[in-house]
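All protein chains but one are shown at their positions in the complex.
This part shows chain A:
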Amino acid sequence: MASKREELEIYWNKINYAYPILNDTLFTDCSDAEYEDIQQIIVGLGVQIKIRDLILVHTEKYFRQHVASSFWSKFIKTDEEVKGFQLFKSAVNDLYEAMASFSPMITRLTILNNSCCDNKPIYGERDVMSGIKQLLRATLLSQLPLDFQVIINHFYKVSFNVFDNAEYENSDMGEDVMCSGCWNEYSDCNCSYIVKVFHDTNRKLVELTLLERLTGQVLTNFIQQRIELHIQKLCTGTFDVSHISFLENWLDTTVMSWLTRIYCAGSSKPHRVDKDIQNAVSKFKQKLSYSLYHIYTKLRIDQLFNIIIVYPDSQPAVDDIKLCLDKTDLRATLCKKLQNALETRLLHPGVNTPDILTAYISAIRALRHLDPSGVILETVTKPVRNYLRNREDTVRSVVSSLTEEGAGSELAEELAKFAAETDDELEKEEDWDNWMPDPKDADPKVNGNDRKANDIISMLVNVYGSKELFVNEYRTLLADRLLAQSVINTEKEIRYLELLKLRFGESQLHFCEVMLKDVSDSKRINALIQQDKNFESLNNKFSSNAMILSAQFWPPFKDESLELPDEIKQHFEAYTKSYEALKGNRTLNWKPHLGNVNIEIEIGEKKLDLTVSPFNATLIMHFQTKPEWSLEELHQIMKVPLIILRRKITYWQSLGIISEKSTDNYVLVEGSDGNKSSCSTNQVQEMICEDEESESVMASAHDQREGELQVFWSYIVGMLTNLDSLPLERIHQMLKMFASQAPGTECSLQELRQFLDTKVRTHQLVLQAGMYKLPKT
């Protein structure tokens, strides 16, 4: 029996010799020939399965205690990219070598396993090799440290930089001393070493079947970061270039070829027809292109307000968004974000109505292009429409930009375009082949065709309500313009009227047609009356003209009284007589406060050529005959209410020609004082233009704003306390800057002037030579 036991001990030692792992080591001199004998012994004893399982238990222990812990010990949290690169490389190397030293054992174990007839899978795999790899993987991952991604990230970052750099290599190499691939000096460039290590490491990871499990998440995160960086670098501030195909190309070439190289150990194409690798790569690509579209669209959505403002220059960017919206699920995000941007950047008192309208028009155009169904437009601009509806100058702004050239000409163009389009409109049939259902976020209450058909002008008209309201406002505007201009461009006005008639219908605009005809008739009548003999002597002094209006067709006029100087009245009487002679049974009712007067004022050595209102002309003519007037005297002679006199006389005060000597007593500023007045002729002319424009002579004016403007008063007092005196424009600018956030207030230059004038009248302000001051206390 003892010999039997000894025999068994010899066998056991031989098995230990062939499988040193049983003693937790790998070193043995056992040759293949020697192993054949030992294999015989194992089979002879019939313990193949027991020995195999024992070896696997010991291998597991060895992996756990030696291989895994030394592998993970290199995964430290470091900020140095190059150090991380080296650490990961050596970790993978060591692991690879450790696995290599297992290979003689694996060969023997394979033979051993083949002699086992239990067909038991080795760690879920059919062959020993795969089973051992699986064991290694499982053991490693069971010990995964918290920050294992840090050095992997460094490793791929360093190598990606080399690849990304290779794409742009030819651009500006000459200027840099540093290689932008590895950040070493060119003479010391490390790029080829990095590429070699990169391929080597990846190949080893693939062989160990560790690549995907170890680096998959890191690579995904990393590439997404790179995509984001790349997009940000590419798409800041430029909207006039489409980036999407460039980005797709970049993903395909730089990113995907880099990724393929990782998976295929250096080759840029999966050379062997390896289904797994192909699958892995194409899955990766799907994920990445979705990220690409998503990141790009989000960036563009954040810029969308600015993109819209410069549309159509930004059409390439809009096209990109349009394409990406179909590939992502960002439609709702887009609506919400753009609506917010419009509200915060546009819909507050600091922005004036024409600017809001311009932005709204741009938005209509850009969003129509982005989403032809009109749903996004409708959703996003709803707050804009609600806001515009509550602004009192909306209609007026729309009407004036409809009929003005220059800055606000977009609408005018639109109007002309409409005229050109109406002819084709009827021929447009439903195109069933290209029919598309409304998007799912469409408001079911709105007819899809209405949404699409609305042109820009009707969208603006609809903001406010009725067509009639628009037409009325246009009439008032036209009336003001015809009366304010001394030279009227009738042809231009007629052209616009024709366009408007196409748009709003003949009957609505009939009144305006008569108004324009009055203007051209007046010219003819003037010419005839100038030839009248009775008129000749009067005309030697100065020429008088008249605008003869058909009262029934003009908007109602503000009723204002004004007693003209006698010589002017004589002129008008003579004019009326001539008119009556010319047109039997008809006579004229003069509106003395309307019209305009060209006067020349010689004061000191200065000559001023001014175009002023009849009131201003009459007033200054009275000061010519008598240099000092009380308000009451002026009231007696001009028949103008005191309050209006006090307000309007500020015009001459602002020119420095008249000053208020004591309360309600006015005196001409003659001679040297007059010369001192700081206004040059040019400035004066400008101020007059404003003066003529600022007040509508039509009765529709709103006079109740003063109360609301009171909000600004404390700001103005503050400004003038600090800065002593300021001109109107400067006050306006400063208010815009500092006080425009006050709720419910906005203030045009004209409004501010009127407001300040009331303060001058109530002696809370002093106006001297165009500068406002606080009165000295």
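In the analysis below, contacts are C-beta pairs under 8 Å (C-beta built on N, C-alpha and C of every residue); 3 or more make two chains touch, one makes a residue touch a chain; residues count from 1.
The definition used in the following text is that contacts and distances are computed from a predicted model.
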Per UniProt record, name of the chain withheld from view ["Anaphase-promoting complex subunit 11", "Cleavage and polyadenylation specificity factor subunit 3-II", "Rab GDP dissociation inhibitor" or "Beta-Casp domain-containing protein"]: "Anaphase-promoting complex subunit 11"
Contact with the hidden chain (one of A:42, A:231, A:309 or A:603): A:603
Contact with the hidden chain (one of A:621, A:717, A:734 or A:749): A:621
Per the touch definition above, residue among A:196, A:382, A:583 or A:639 touching the missing chain: A:583
Hidden partner chain, touching residue among A:144, A:527 or A:551: A:551
Absent chain, residues of chain A that touch it: 483, 486, 510, 513-514, 517, 521, 541-554, 568, 571-572, 575-576, 579, 583, 585-592, 594-603, 614, 617, 620-621, 623-624, 627, 657, 668, 670, 674
